[in-house]
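See structure below.
Shown here: the complex without one of its protein chains, the others still in place.
Right after this comes chain A.
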Amino acid sequence: MLTGSVLSFSSCSDDDDNGTDIDEQTGEEIVVTASTAGTGNVTWTADNTYILDGFVFVNEGQTLTIEPGTVIKGRPGTGENSSALIVARGGKIMANGTADKPIIFTTEEDDVNDPNDIPATQNGLWGGVIILGNATTNRGSGGVGAIEGIPTEDTRGQYGGTNDADNSGVFKYVSIRHAGTAIASDNEINGLTMGAVGSGTTIEYVEVFANQDDGFEWFGGTVNTKYLVSAFCGDDMFDYDEGWRGNNQFWFGIYVENDGGTGGEHDGGTDPEDGQPYAMPVISNATYIGSGASRTTTGTLVIRDNAGGKYYNSIFMDFAQGITIEDLASGEDSRTRLEAGQIDFQNNIFWNVSDNTFNGIGTVGTTTEPWTVALLSDAAKNNRIINPNLSGISRTANGGLNPVPATGSSALSGGAAPSGSFFQSTDYVGAFGTTNWLKGWTYLDQRGYLD
């Protein structure tokens, strides 16, 4: 147990371990304090634990390398007292973990060797991770924005540029836990926020577990992702804004029974809302498991503000509310994108979403959206309402979660990978074929959720 006396060293501390009872953990606790100098070109090594104190930036021109197995902890606090790691435009993070040795971001309260010292789904204990890049957005102000929560006078908080191939580094086999504190009033931070991150960046095998706000959020940019996990977050599983255009495959999202926002919140522009380029990501092989029928406030997807987006080969299940594709009297809405062919749903499976009819899925509250119903129920699109027969669904740490389709499941066929070399060819629907890629590296596994 790690109680009390945390050693406060600056990032270049000497070896002055005064014998704190840190069991199993070797090395030091190194406190990395927010500073205008940024982290510098530095490697954080697995033998130490790094404590984030404040908004710690990887400045432009700097590269932060994190060894596999390294644990980084954020100090508690809200607003100006919160802690987060922010990779500024032109900075790089090389967090290249492995399935055996994932890189863990968690709260200072968490002794990662004791999986039970924090309630599993406790959120909002520290900030989160923000990566900012130079790719394009559809913001009216020259495509540049200041990421939420960072004081606008700190220019390191800005994102957006003209280089869609921008490379912010590698973020692979990373688990982000218990994060999402309010870093400004009314402004919770996401587990992983990506602002204008370019397609040269690698984002794979990233888990956000119990975040108070969204699991993942994109603001513009072109980054592609694979193998993302959004587990038990307080708001949306996956959220995009400001014209993101990435390709994505193998996403898994799950909510607890009594919390959560919308499986996918997909927004277009802000000012103006018809800003170009439109958001146009392609998502294939996602599995979204909602809170179940009892939580009537949880919706599957909201697509609005001229956002586009295409879902292929995905499973949406256990959502009380269906899909909203915004229709505004002004006509500047996502229904217009749908009618322009920029929103698509193909080869997807819906189960226990609304009342298990396409009409119900296209109804939110008392309002039915015929354009949504027509798209989903178009026979040529091969969307099905059928039980995918996943091997096990559990929202508590009882070893009952196995989102792999059971033998004979309808989800094991009927898929067809979208075109493009990015996408791995599959014929199954959902994030899993026959292997559970959550095994080994996720907190879901460590904490005992998985079968």
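Please note the rule applied: a contact is a pair of C-beta atoms (placed from the backbone, for glycine too) under 8 Å apart; a residue touches a chain by one contact, two chains touch by 3 or more; residues count from 1.
In this text, contacts and distances are computed from a predicted model.
The chain that is not shown carries the UniProt protein name "TonB-dependent receptor domain-containing protein", picked from "Spermidine/putrescine transport system permease protein", "TonB-dependent receptor domain-containing protein", "Ferredoxin" or "EfeO-type cupredoxin-like domain-containing protein". Touch with the chain omitted from the figure is made, among A:27, A:40 or A:76, by A:76. When you scan A:113, A:152 or A:424 for touch with the missing chain, the hit is A:152.
In the complete complex, the hidden chain is touched by one of A:302, A:375 or A:390, namely A:302. Residue A:324 is the one among A:324, A:372 or A:436 that touches the chain missing from this view.
Interface with the hidden chain, as seen from chain A, comprises residues 1, 3-4, 76-81, 109, 116-119, 121-122, 124-125, 140-142, 144-148, 151-153, 158, 180, 182, 184-188, 212-214, 219, 234-235, 256, 258-259, 261-262, 265, 270-275, 295-297, 299, 302, 304-306, 320, 324, 326, 328-332, 364-367.
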